[in-house]
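Mind looking over this structure? Questions follow.
For this view, one protein chain was removed and the others were kept in their places.
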Amino acid sequence: MRPVFISLLLFLSACSGPVNDPYPASEFGKSIFYSAFTEPPKHLDPARSYSSNETPFTGQIYEPPLQYHYLKRPYQLVPLAATAVPAPHYFDSSGRELPSTAPASEISESVYEIHIQPGIEYQPHPAFALDKSKNPVYMPMPSDVLGRVGAIPDFPRQGSRELTADDYVYQIKRLASPRLQSPIAGLMANYILGFDSLSEKLNSAAKTQKGWLDLRQFPLAGVETVNRYTYWIRVKGKYPQFVYWLAMPFFAPMPWEVDAFYSQPGMADKNLTLDNWPVGTGPYMLTVNQPNRQMRLVRNPNFRGEPYPSQGEPGDAAAGLLADAGKPMPFIDEAVYSLESETIPYWNKFLQGYYDASGISSDNFDQAVRTGAGGDVELSPEMKEKGIQLRTTVAASSFYMGFNMLDPVVGGLDDRHRKLRQAISIALDEEEYIAIFANGRGIPAQGPLPPGLFGYRDGQAGINPVVYDWTGGKPHRKSISSARRLLAEAGYPDGRDGVTGKPLTLNFDTASHGPDDKARLDWLRKQFRKLNIELVIRGTDYNRFQDKMRDGTEQIFEWGWNADYPDPENFLFLLYGPNKKVGSGGENAANYQNPEFDRLFVRMKDMANGPERQAVIDQMVQIVRQDAPWSFGFHPKNYGLRHSWVKNAKPNLMANNELKYLRIDAAARETARARWNRPDWLGPILAVLVLLLALVPAWRAYQRKLQASAR
Amino acid sequence: MRPVLLWTDGLIFLLVAGLIAFVVLVRRHEHLRAPWRKVAANPVAVAAAIVLLFFTAIAILDSVHFRLALPAGPSGAVHYSPEVKSVLDVLSGPLAEQQEKSYSAPFATHLFSRETVTLPDGRQLRTYPRLRYGGASLHDPERGRSGDILMRTAEGLAGGALVWLMLWLGLKPVYGKAASRRTIANTLLALCLISGFLVALATHYHVFGTDKVGQDVLYITLKSIRTGVLIGALTTLVTLPLSIGLGVSAGYFGGRVDDAVQYLYTTLNAIPGVLLIAAAVLIMQTQLESHPGWFETGTERADLRLLFLCLILGMTSWTGLARLLRGETLKVRELDYVMAARAFGVSDVRILLRHILPNIQHIVLISVVMDFSGLVLAEAVLSYIGVGVDPTMSSFGNMINGARLELAREPVVWWQLAAAFVFMFVLVLSANLFADSVQDAMDPRSRRNA
Partner (left out) sequence: MIAYLIRRLLYALPILLGVNLLTFALFFLVNTPDDMARLHLGVKRVTPDAVEKWKAARGYDKPLFVNARADGLGKVTDTIFFDKSLSMFAFHFGVSDDDRDIANEIKTRMWPSLAIALPTFVIGLMVNVSVALILIFFRRTYVEWSGVVALVALMSVSGLFYIIGGQFLFAKVWQLAPISGYQSGLNAARFVWLPILVGIVGGVGSGARWYRTLFLEEANKDYVRTARAKGLSETAVLFRHILKNGMVPILTGAVAVFPLLFMGSLILESFFGIPGLGSYTINAINSQDFAIVRAMVFLGAVLYIVGLILTDVSYTLVDPRVRLS
């Protein structure tokens, strides 16, 4: 081992700069944003991408008509590629236009007319490359090209063209394509006129026709091009939330050339697909796609230079967030995302300055954050010394423990079963959970709605009276004895069946099996033991778990939901009866069905935000609290850390195109990295010395042996 | 109280019974005894064997399970608590119950991380709260702690020494005038002192600290021993019939049988072991899911999973021994007296039992002791990949897996990793040392070389 080690030392000392720099020396001092992804993105096709690990890429590349304002709160839609946020025009069943105040029952159709800005250009891409006679260079693909290229940037000829309304229409048709299986196809079929019949036509066409399906040949009744820069979308009935979908990559433009280009034979075998090589008009384009290693976004040279917003929340100017107001974005030249599937290396590299931003896992919490008296958080001295900045936000998500309402023991809407669920809801000490597993980064949920959404209520009016008492100006979880009382009323005095005396055993179904999960599961069992209920953990793999949820054979489970858009409908629909998981395959995982709740939901869905809607939501939340199909968990607080050299950072839970706003001080970063990564040679040298010392007796034995044989 | 016989419990008792029968057999036959004398003369082997026995004893104590009866219900029918306990749980007494809120260091009196506490006057303070059990008897932990620990250590050591003395006197008929009685005495003394120390301190402190949910790490480690020992021991129980049956018949009968067996083990060998195990474990999970009637409690479920894991490990690891046995049988088959027996028309079964088996038993024995440590180590790796024992079960693999994340904390939480390291190291090391000396004593080849 010795010679190896010494040659290693020599090799390492020959390198310049920090020896643990994970990036090549050629990137030194450049305006590059360094981040990581924990799971390789699977789909970058805008029709398919729906996972949060894909949005860091899709958000920078695609430009749907709308976006969320970067600085303003509450979240507000502003135009991105469009010229304005479209207001719907309502029509009744006879095609007469209705005033915007018309009641939802009269509206049979809403029409959205979207104007896009002229002069927007796509990123350079071989699909747009034309030869002298204006014919595509790579369609059909010349036979010798594919053998020589491995990635889209390898194509010698690249081109571009202007964005038109047709591209948006083409993409909406793609959502209906059976080959793509867009995750929102089922939902859109409920809303966009003619979506169903297009889907069927495409389905039969896909069976007979191999290769590219030219979607321009298939009309979609609800979506029409008006002129080069304008198109219409006709939505069934009134669906005020539709406009939010227009800010998601599902509604980004897709040129037919690109679709045709990727559909050519031999492309998929080389991973040349839209899922790997997205094409858009956004500020960045993907130039390296190695999902097992690194993804690299580079500034789109054709980007129009959208100006940085010049208005924000009060306080933004003081925080320096308006310093770049009006300047053309983006500011950063490149963004490098490395695969980092574990939290330990991620955190350590962040501390070493090799990642520009990081979250805080519960294991690093005490190192990063100090909580002062009164619960206010601030960074630890070590972080402050490094100039790291902390931003906290309550995420628009909700974690909960669900009871399968179809289960004979925990389900059912009658009083007995309801009390059992209420008792468990009280016993599950979410405050302790948040303290242990999230270091206090979360607020216990009082209902299905997370704060920041319309309909959420704060303070005494917002507490869950089933689980909490309001005393001393704060919610307090009811005592365990009241939970026991409820349990007894439910027919299980002291956790045992009142009739047979059999101890109550419940099953918890989960798909988690990671190292940290054992602690969590242990904690959960501890909570049930407070009621003398034995909780059996039925761990399984993810597939089986999904199966169980679909078949409704689970009993108790954990689930969570991230907002698709900032509207209460997006959370309350998780409890809407017709959305049941069992039978209809919807998102109502608890299979909860309360007719009164369902009636109110249908009413609430189409209402405009206002006191009337608030009243309906209050009623709905109250029903759910009493029925307790969920034991409400918590709404996580996001703690984001950024290094001092990252400017213009403001957490935005809805926007996914944040990269263009950011600015990097690369020189400051290099100084910091050099300071934080001084290698410690003393340790290994000592280790080698100890090893050598251990060999001394061997050497002496050798000498003795030599002498002996010489004699 | 109702005794509960888990599958693995039954098998481990079966194994112990088999072991005892084997010992009796060996004592009766001088030619079998001779190599064991040699093992017994080796001080390292004796010390390792005692440590192994100690671990096995813990595993067996942890394998006697029962469910406590609940107070009679209204219908008068007796019901039992769904919680399955073992003798070890009872013996370790308060260890299982003394749960803190979260991490605490070994011998700590306060939690490891700060928490917001509300003072009696309503003010809130971010501080290290006192532990509920660790050093709870101290009024002023700042000053009283080290004195208290010293006192208890002395008590524990003295108690340990006393127990050792009684053991030493009581065991006199067993060791008699054996050459290695000094080693026996020293090893026993060390074990007694360590146990005495742990017993005296563990009830008042968390000797190895507590884990994320506040469980005593010493308790988890003790529970992990059973998993490790069982995987090592039961897997060989599964392996033996397969490898002996197939290996010996391939070597003895030759021809088609040989071809078939060779094909079977070459095919199995060709698949990378981990992949085969992973696939099989996934199947097992499906089976457990679709048959909820197989188990009544969570413990029984975890136990079934352990059993299946042993079966799977056995199914995938019999090939090596089978190959060895086939080769050895080929050799033995050609020995003069075996040939003679066959010529006389002695039945195959008889020849196999009387002549072949005794001649290959040393290979089986060596492979059993050699495999044991490898299997204990394999459990940790498999649990890391996520195809190991049930995540609710205490095991070294699960401990290491959880502790890995703790190492990234600042300040580092090192005690769970350290505890797993120490116990696992001692277990595997003594198994390795014992296996070595057994091999030295049994293998005629190395006997010639010595």
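Order as written gives the chain letters A and B; numbering starts at 1 within each chain.
Keep in mind that, in the parts below, a contact is a pair of C-beta atoms (placed from the backbone, for glycine too) under 8 Å apart; a residue touches a chain by one contact, two chains touch by 3 or more.
All values derive from a computational prediction rather than experimental measurement.
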Contact list for the unshown chain, restricted to visible chains: A, B
Residue among A:Arg73, A:Arg96, A:Arg179 or A:Lys327 that touches the chain left out of view: A:Arg179
Hidden partner chain, touching residue among B:Val24, B:Val174 or B:Ala270: B:Ala270
Missing-partner contacts on chain B, residue numbers: 263, 266-267, 269-272, 274-276, 278-280, 282-283, 286, 373, 377, 380-381, 384-387, 396, 400, 404, 407, 417, 421, 424-425, 428-429, 432-433, 436, 445-446, 448-449
Residues in chain A touching the chain absent from view: 1, 4-5, 8, 11-12, 15, 18-24, 40, 42-43, 50-51, 178-179, 181, 183-187, 268-271, 273, 275-276, 290-293, 338-342, 344-345, 348-349, 352, 354, 541-544, 546-547, 550, 585, 587, 677-681, 683-684, 697-698, 701-702, 705, 709
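Assume only the chains that are shown with their structure count from here on.
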Distance between chain centroids, defined by C-alpha means - chain A, chain B (Å): 43
Interfacial residue positions of chain B with respect to chain A in the complex: 70, 72-75, 77, 79-83, 99, 101-102, 113-116, 123-126, 211-213, 215, 282, 285-286, 289, 297-298, 301, 386, 390-392, 398, 401-402, 404-411
Interface residues, chain A side, partner chain B - complex: 343-344, 347-348, 363-367, 370-375, 432, 435-436, 440, 496-503, 505, 512-519, 521-523, 526, 534-541, 544, 548
